[in-house]
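With one protein chain removed, the remaining protein chains of the complex are shown where they sit.
Each chain gets a letter, A and B, in the order it is written, and its residues are counted from 1.
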Amino acid sequence: MRLHALAGRKILFAVTLLLAVFAYPHSSPAQMETVCLQCHEPQPGKGGAPVKKWRESIHAENGISCHDCHGGDPKDSANAMSPARGFLGVPKESAIPAFCGRCHVGISEDYLKSAHGRALGKGGPSCVTCHDAHATKKVTLDIINEKLCSRCHSYDRAAEIKEAMRQTETLITGIDRSLQEYKGQGVDTDAREKGLFALRNRYHRLFHEVDTAKVKHESSQIQAELQKIQQSLDKVNEQRHRRKIAGLFVIGASLLAALLVHLLRKTV
Amino acid sequence: MMIMKRISEWFEVRLGYKELAEKHLTGYLLPRNINAWYSLGSVLLVIFGIQVLTGILLLIYYVPDADKAFRSVTAIMNDVPYGWLIRMCHAVGSNMMVAVLLLHMLSTLFMGSYKSPRELNWLTGFILFNLVLGISLSGYLLPWSQLSFWATTVATNSAGAIPIIGDYLMQFLRGGKLVGPPTLGRFFAAHVALLPLAIAGLIGAHLFLLERIGVSAPPFGLKETKNSWQGDQFRHEDHPGGIPFFPDYLLQDATSIMIYLAVFFSVVFFSPNIFFPVTAFMPADPFRTPAHIKPEWYFLANYQTLKIFPSELLGLMVQGAVMTFLALLPFIDRGKERHPLKRPIFLACFVGGIIIYLGMTIWGHYS
Partner (left out) sequence: MQSSSRRTFLGICLGGLAAAGAATATWPVIRYLSPRSVEETGGKVSFPESDVPADGAKFFDFRGTTGVVVRTKSGQLVAFSAICTHLGCIVQWEKDKQDFLCPCHAGRYSPDGAVIAGPPPKPLPRLPFSVTNGLITVG
């Protein structure tokens, strides 16, 4: 692309600059080499293990480093772990939801309301029981699995919840995909996209709900709403089908007219 | 029936239309060996008519305001009954117009019809071609989509490569340093008023010249294919014993038009999106250039030419030279022979030119 006159270059330059600024935490070696990492990474056993786990995590991917959760001073090795610099260290079990909830506000609320959250400190799971403290991954529905759940209770109810969620998720991703496709073909999808966004949020708020009946009830409601969006897309499809049939008639009529005129010319 | 006859008589004694019809329709004789290629002019007239009609209809709901243009086009496509059809006809029609125009020019070249005394026919036609490219380019911006915005940025950008005045010329075209709301205003005015008027006027001139000088005979199936005009005095080229325009050739025109419409509607109804990449349905965002922005297919060859030359100026100069050569072709090519097979150099250039053009277009598409 020859965007290469001054004006175009200026824009490109500005865009690149912006991107560079936003991309900074991901790729900057200075960020990676905080004093926390410098000391802990080479340590054997307990001291270095969290670093290795963190390297593979969604947090590392998004540039969230040790001090973002544990506090302290990442630039000053002498005072890195000084409480005066805001160092928090390892939270007690009962403090974990609040610890994570500083960023994951809505989710910690949902969790605390659920049976899991209410059982915190009484043998119930905290955030890290399922998500791990350092090897935190982007969550898929597969986090609900027999191995994990049956550490504490039978898997039956969890499986039911998972099934209800899976159906909703399949619907959402399917509709999302078709919406993007239709949008690329000129269909006005704004209202439907907003609807889907709201429904996806409702669905996300179910993630930490463990009441089977409630999950099922809410899921069926969300699914009914999703079906409505799907139906409106089906209507668009039907309309397109009708247009094509009409098109066939128009094209056929044009060709027939061409033939008739051609024959007529032969008679004169 | 009596009353009809009385009415026609009333007009006849006042206008003498029977004589007019005799002169321009039944008595207007065309060469016996005329072929279907001669009907492309009529097809183009029909296309232009469809563009004007659909364009006027689109004007009813289109809002030429940078904040509202995209929304209004989306509404035409989704909310206004049959708006999609009108808009698709207009957008597909513009592409078809360029394509048929290219065929019309190629057939004129191939049959040597541009040769004297028809230099002016060629020249007006060539200017028309450029105006059609201009009206397509200006119309491209109006939906104010990402595609519109960035394709226009790229297209107006190349003007900046011209030495000294380039930068000012580019800003003049855009109405500012970058493409923005002022660009929309001027492109809109050019697209809906200036260029249609200019095109209509030149079509009038083109048809006047055709009528005044007379239709050229195709060089095929004739013993003598040399240009017989001496250049000493005006001569209307008659074709005694030829076939009448009405009804014979008008029916050929109608056949071609109907075949064209069938092709046109096939695209409109079955693959309208070949001219609409995804970026055509995203609102223009001056802060985000989408990847893979390409000009329309009929500018791909120009686009690729600009890319292969080391400097943009050189690329522009080569294009300018080619266009000037084509515009002045009848003044440069003064040979009398019109049959392509008896003009090997011309034929080689003709075929070579098409291959280069197609090659550059395909290269531009995949680059």
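Couple of notes before you dig in:
As a convention for this text, a contact is a pair of C-beta atoms (placed from the backbone, for glycine too) under 8 Å apart; a residue touches a chain by one contact, two chains touch by 3 or more.
What you see is a predicted model, and the numbers here were worked out from it, not measured in a lab.
Of the options B:Ile86, B:Leu141 or B:Met360, the residue whose C-beta touches the omitted chain is B:Ile86. Of the candidate positions A:Ala95, A:Val139 or A:Leu264, contact with the unshown chain belongs to A:Leu264. For chain B, the residues in touch with the chain missing from this view are 57, 60, 80-83, 85-86. For chain A, the residues in touch with the chain missing from this view are 250, 253, 256-257, 260-261, 263-264, 267-268.
We take it that only the chains that are shown with their structure count from here on.
Rounded to a whole number, the gap between the C-alpha centres of chain A and chain B is 49 angstrom. Residues of chain B touching chain A in their complex: 74-75, 77-79, 84, 153-154, 157-158, 160-161, 167, 170, 177-178, 247-248, 251-252, 254-255, 258-259, 261-262, 265-266, 268-270, 273, 276, 278, 280-281, 286-289, 293, 303, 306-307, 312. In the complex of the two chains, the chain A residues touching chain B come out as 1-8, 11-12, 14-15, 183-188, 243-244, 246-248, 250-251, 254-255, 257-258, 261-262, 264-265, 268.
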